[in-house]
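Read through the structure below, which is laid out as structure tokens, and then see the notes.
One protein chain omitted, others in place.
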Amino acid sequence: MENREGIPCVELRNVIKRFPGVTAVDHVSFKVEQGKIFSLLGPSGCGKTTTLRLVAGFETLDEGDVLIDNKVVNDIPAHKRNCSTVFQTLALFPHMTVEENIAYGLERRKFPKDEIKNRVGEALELMQLSGMGKRRPSQLSGGQRQRVALARSLVLRPRILLLDEPLASLDRKLRKEMQTEVRRIQQEVGITFLYVTHDQKEALNISDTIAVMAKGRLEQVGTPNEIYETPRTMFIADFMGATNIFLGKAIASGGREVQLESEDGLRVIALENKNIIRSREIVGISVHPERVDVLAENTDLEADNKFRGKIAEMSYQGDFTEMKICVDQVGRVITAHVSNEPDQKARFSLGERVLVCWGRHSSSILVG
Amino acid sequence: MAGLRQRVARLLMKQAHLPYVGPVALWTFLFVIAPLGIILYFSLLSVGPLGQIVPSLTLRNYLGLFEGAYAVILLRSLAFAFGTNVICLLIGFPLAYWIARCGGRWKTTLIFLVIIPSWTCYLIRLYALKTIIGHTGLINSILLSSNLISSPIDILYTPFAVMLGIVYSWLPFMVLPIYAAVESLDATLLEASEDLGATPFQRLITVTLPLTKGGIFAGTIFVFIIALGEWLVPLLLGGAKVMMAGNLVEHYFIRVGNIPAGSAIAATITAIALLVVYLGIKLGGQEVLERVT
Partner (left out) sequence: MNVSSMTNKILPTLSTLVYIFLWAPAIILVIFSFSNNRFGIKWEGFTLQWYFDVANTPAVRDALIKSLIIASVTVIVATIAGAVIAYGLYKYRFRGRGLLRSAILLPMVMPSVVTGGALLIFFTRALHIPLGYLSVIIAHITFSIPLAMFVILGRMQRIDWSLEEASMDLGADILTTLRKITVPLLLPALIASAALIFPWSFDDFIITYFVAGVGTTTLPIYIFSQLRFGATPVINTIGTIFIVLPIVGLLLMHFLQKKK
């Protein structure tokens, strides 16, 4: 089952899927590398689940091609494609035990009984569920149910595992634990994962590659670092939390530096990087709140982007404090996340006048 | 007096349900339980030569059921109950499944179209069926006039007609609980089953049927019990040739006036019905009770 170098495990070529009144998947193309976790990230209604179901075979596409291992699978029904799905609701069979659930797919493929027993035992161990075999899903905790659902699919050794927001129903703490679990399991098994989520933090945590979708279209594909540090469009910047967005026109660009004059007259500087599509127009610059430094007003410091203003809002968030600074004369609000580490020198108060600044490396160029 | 009022007030507070539950409980005991008890009592008596009740307990009526014509009738009732049940299942399950899974927006309309006929007068519906299958009825008229047969075929007054009539009358009551069960089935379970490689047939056997068996058993119990005690269908569609247990009961109670004999048969039917309910709940699970009630 080894994949030749360079051949993507899953590929979509210009796929279009329409429902009455809406184009759910609009000219989507991407390649999923073998053995990695590839996430489809976006708000609800963006088409990520539909895309997943197109790969799984539960929906038929209108145009384009879906390829698995370089073979077009458009007309191949779901149960004949070599992929397995973990559903959002998990869909564990309530009338069967954990063992019977996990064995289900193997039995349908007519595996011999001892082989089934072996594989089920292995799976239980891998998922740290040994001893739970004879229980029913209703007797398990949320996390345990997740693992049974994963085991049920993985035991079939599919080429690709499709996961549709599998952790959506878990509380925050459990979800973080399970995210680590998912990564661990994937690395042990080595199977390609196609993962759908609406949670940016989750995607950043577990993915090797993220594809951000909005309104049926693919907005950007990249590593978590790329998506976070250099979001390409306003939508992605906002979605990933880079909430300081300056829309405007590029006025000068010498070398790799880009200067933008925002609509409200501020001058912002950013640095180009390889992700910029040269042919598209630059429409703005964004910066993450935690990259914005807040200093005392009369601090003498050289910085690419430096503005003065008053702290209009402060909100304690535990590990950081969110501050909203109203910039002088223009009235725009810049959001900054200031760490609450004990050795922080400056402590600010509401209404105080401060200096906000960040370097060109922290800015991200947005294209239209 | 104050003591009594206090005691009543305290009783009402502890048993606050009494004013609501009491009257109907009393009514039920009086007009549901007691009559069944009376039947049981009478079934153990016998009739003297002048038709009067002989007040000595005997099992003669029950023993008489196992011989001759009576045994035949009882067995026939059981056979019909079983046979029509199978037919209703074979027809009713696919229909209920189709409406629930493929009905879409028309689901409610479709299921109503199944149920509405059973809301119209039972007697009239059987009469309508009878006129269709008779010698001068629609079916024979069509067959004769298109020269497929030379003389009218006997549909009416045959066991087939009785089975037809029972299925015709009670099919909706098999469809409804099955529909409810299929409808409440989690669709993602079926998708998961398919995703894991099950063919539609395997999906039916391993997932759909086990999860809908509550509804299936509920429908089965209902049709079986009703068919067992049928009287009108064998009367109208079977004539004198196809007698069932219900006809015997009516015969003894109303025409002949032999109450002990009729009571014995009624009690036997009741006993079988209760046995069927018990077995159904045992095999189908507690859910069956909820679906029936």
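A and B are the chain letters, set down in written order, and residue numbers restart from 1 in every chain.
What we mean here is this: contacts are C-beta pairs under 8 Å (C-beta built on N, C-alpha and C of every residue); 3 or more make two chains touch, one makes a residue touch a chain.
Because the structure is predicted, anything quoted here is derived from the model rather than measured.
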| item | value |
| --- | --- |
| Option from B:129, B:161 or B:196 whose C-beta touches the chain left out | B:129 |
| Among B:177, B:229 or B:284, residue touching the chain not depicted | B:229 |
| Given B:27, B:66 or B:82, the one touching the chain that is not displayed | B:27 |
| Full-complex contact with the absent chain, from B:114, B:155 or B:176 | B:114 |
| Option from B:17, B:241 or B:282 whose C-beta touches the chain left out | B:17 |
| Footprint left on chain B by the chain that the document does not show | 15-17, 19-21, 23-25, 27-29, 31-36, 38-39, 42, 91, 94-95, 97-99, 101-102, 113-114, 116-117, 119-125, 127-129, 131-132, 136-138, 141, 168, 171-172, 187, 190-191, 194, 199-200, 221-222, 225-226, 228-232, 236, 246, 249-250, 253-254, 259, 262-263, 266, 269-270, 273, 277, 292-293 |
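By our rule, only the chains that are shown with their structure count from here on.
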| item | value |
| --- | --- |
| Computed distance of Cα centres, chain B from chain A, in Å | 58 |
| List of chain B residues in touch with chain A within their complex | 186, 188-189, 191-199, 202, 206-207, 210-211 |
| Complex contacts: residues of chain A adjacent to chain B | 56, 58, 78-79, 84-85, 87-89, 91, 93-95, 104-105, 108-109, 152-153, 156 |
